[in-house]
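Note that this complex is displayed minus one protein chain, with the remaining chains in position.
When the chains are written out, they are named A and B in that same order, and each has its own residue count from 1.
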Amino acid sequence: MHSGILYSLGQSLREILSSLIGVPILVDLLMTIICATILLLIMATSALVFTLGERKICAFIQVRIGPNRVGPGGLLQSVADMLKLMDKEDIVPRGIDKWLWVLSPILLLVPSALIYAFFPFDDGVILADVNVGLFLLIAITSQTVLPFLMGGYASNSKYSLIGGMRTVAQMLGYEVPMVFALMGIVMITGSLKMSAIVEAQSDVWFIVLQPLAFLIYIITALVESNRPPFNIVEGESEIIAGPFTEYTGMRWALFFLAEFSNLMCIGILTTTLFLGGWHGPDFLPGFCWFWIKTFLCVLFYQWVGWTFPRARVDSMLSFGWKVLLPIALINVLLTGVGIYVYNVM
Amino acid sequence: MAQTEKYVLNMGPQHPSTHGVLQVQVELDGENIVGAKPVMGYLHRGIEKLMESRTYVQCVPFTDRLDYVSAMNNNLGFCMAVEKLAGIEVPERAEYIRVICAELNRIASHHVFIGSLTNDLGSATGMIYAFRDREKILDLFNIICGARMTAHYIRIGGVAADAQDEFLRDTQKFIDYVPEMLDEYNKLFSGNEIFQARMKKTSIITKEMALKFGMSGPNIRASGVDYDIRKIDKYGAYGKFDFEVPLGKRGDNWDRYMIRMKEIAESAKIIQQALDNMPEGPYMAKVPKVLRPPKGDAYHRVENTRGELGFYIVSDGSTKPYRVHIRRPSFVNLQALDTMCKGMLLADAVTAFATIDPLMGEVDC
Partner (left out) sequence: MWGKGLITGMKVTWGHWFGKKETVYYPEEKLPMTERFRGGHLAFDEKKCIGCKLCAIGCPNAALDLTVSVDEDKKRHMEAYVHQIGRCMYCDLCIEACPTKAITWDKNYEFASYFKEDMTYDALVEARNRRGDDERND
């Protein structure tokens, strides 16, 4: 039923383990642990690759070459950055709310890592193919608001507080248009299961069927992951670094990791929901198409990010509530009418 | 019943977007600004006092460091004030070279404005493009006088050395490149909807307010007052050139930005006319080796990039000035910060600092 290299690799691994250890529960547990480790490795690699990739791409757009001294062509720059962050002094400001302050970067990493379990990398290669996949994914990503607010409040600094307040307004405000934009896809597919959504795109990609939803999704994805032009939470020239202002060293590295993992997540989601997931011509296996499309999406988001100035809080919020939400609702209406007409014909 | 209170946010001397070491104590109600108090003096170097114990020729390098981004204009102001006091007449070729250098420096300073404005607004790309183009002008200054920023090229009685053919050729190449450069900025920034939405109708300074504060330069021209010292006093060789003075209508951030873009085009026009009609002749008048101006005082003002830069020199007949006072445009323009920021959001405060274009070397002197 399922084809593809990765699926067959997974099945053969399961058979080897079953023959070594007879108990099926233990085999399941071991497979889950192995897959979870692989996903965490993918997440860590994404952070390592994007630290360098972002700097090189932003440099190319800015008519210069980026890091080019550490390693051949600058490839070991991320390693140098990690080493630098690891041996920084751990400054703990005075007057902070200790537990909230310490937990905030750790809790930020949890949703970013958790949603990797729901991504379909290839035919049948998902860690948790639950039948409410999309809904669970959106619910988990909206948990990122709380650690930002925690960091902002607990830091005992006015800049962090402003950043925390902006987070709540921005991220909660843009959840609604995103959910309504994705409603169109769910209506066409008829199911919330991630593998079913990719299956439904085997003939026509959803970008053709739902162009409005695609545009809305791009904008809300940039907002949800705090990328420019919507990075008012960490608006560097106004509130220095928003909720992250008082964090140094490895604590800041955790925020950084979460941010780049978020960038990869929105790339993967754009691919899965609108660009056909792992579907593609047969000369390359499914997961290769998946990664190619993801990287192209990420490059697009970085291109957009490095071109535009930052939006202002009030204009961003009024755009979200007064423009995006009505368009998303109209999209749902049009999709419903379209499905009815298609079924009648 | 929810209770709110106002708080003071200190955008202190170390901040990514106060231009230099400026401290602004912003009183906020949520994200709305209720008051903004600038605190300056962090870069005070005592230039006016230092000038009292240096001879006139030795004072000129100090003026480079006032508004360090447009050094040629400062040199020009001081030298013309001394020439007024001592009655020295400058040869015509020197006047033309002075105009070319001053206008090139105006373009370079406006590039710093564009770069820091777009950087504060969030687009770091803008800063790199503006500074890349500024490098071309700094290379021109390197050719003519050997230094890029602190030029010390315009001297009492003329200019330090003659403009070589290489300089004139490269200046012509740069002037030919200016329309293409402005086109790129218009496509990337002026046409951008996010940029326009952030700049239009924010931080309005009305005509009456601008006149009350005594502002000058592009800031007051954005509010609609037609006041350009190059047209009024016609000092140096400016009377011989044909150029327009762009005016704004509303006095908001957008007007202040567009006027500076148009001024770049006008400066390029002036430089082209100067290059076409450059006369031959000496580049320095006959100035005595030991300059002793007669007793008295003189005030001369020039149109600096930021407004009216005035030098008031009191001489007591000796080789050193008795007192030099510098009327610095950024110092006066900064008063408008409170009015500009009231009722705006925090993000607009940052835009307001950028468009009023203060330079702390000039504010603190």
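FYI, a residue touches a chain if its C-beta (ideal position, glycine included) is under 8 Å from a C-beta of that chain, and two chains touch if they have at least 3 such contacts.
In this text the structure is predicted, and so the values were computed from the model without any measurement.
When the missing chain is restored to the complex, the residue among B:Arg132, B:Lys231, B:Lys269 or B:Arg292 that touches it is B:Arg132. From the options B:Val21, B:Leu188 or B:Ile204, the residue with contact to the chain not on display is B:Leu188.
When you scan B:His152, B:Arg221 or B:Arg260 for touch with the missing chain, the hit is B:His152. Per the touch definition above, the residue from A:Ile5, A:Val70, A:Ala113 or A:Val304 contacting the chain not shown is A:Val304. Only one of the listed residues, B:Ile144, B:Ala237 or B:Ile259, touches the absent chain: B:Ile144. Although one chain is not displayed, its contacts with subunit A can still be listed: residues 57, 60-65, 303-304, 306-308.
Summarising the interface, subunit B meets the missing chain with residues 54, 57-62, 64, 125, 132, 142-147, 150, 152, 160-161, 184, 187-189, 191-194, 196.
Here is the rule we go by: only the chains that are shown with their structure count from here on.
Those residues of subunit A that touch subunit B in the complex are listed here as 58, 61-64, 158-159, 162, 165, 228-229, 231-232, 235-240, 306-315.
Touching subunit A in their complex are the following residues of subunit B: 7, 9, 15-17, 30-31, 118-126, 128-129, 132, 188-189, 192, 194-195, 197-198, 345-350.
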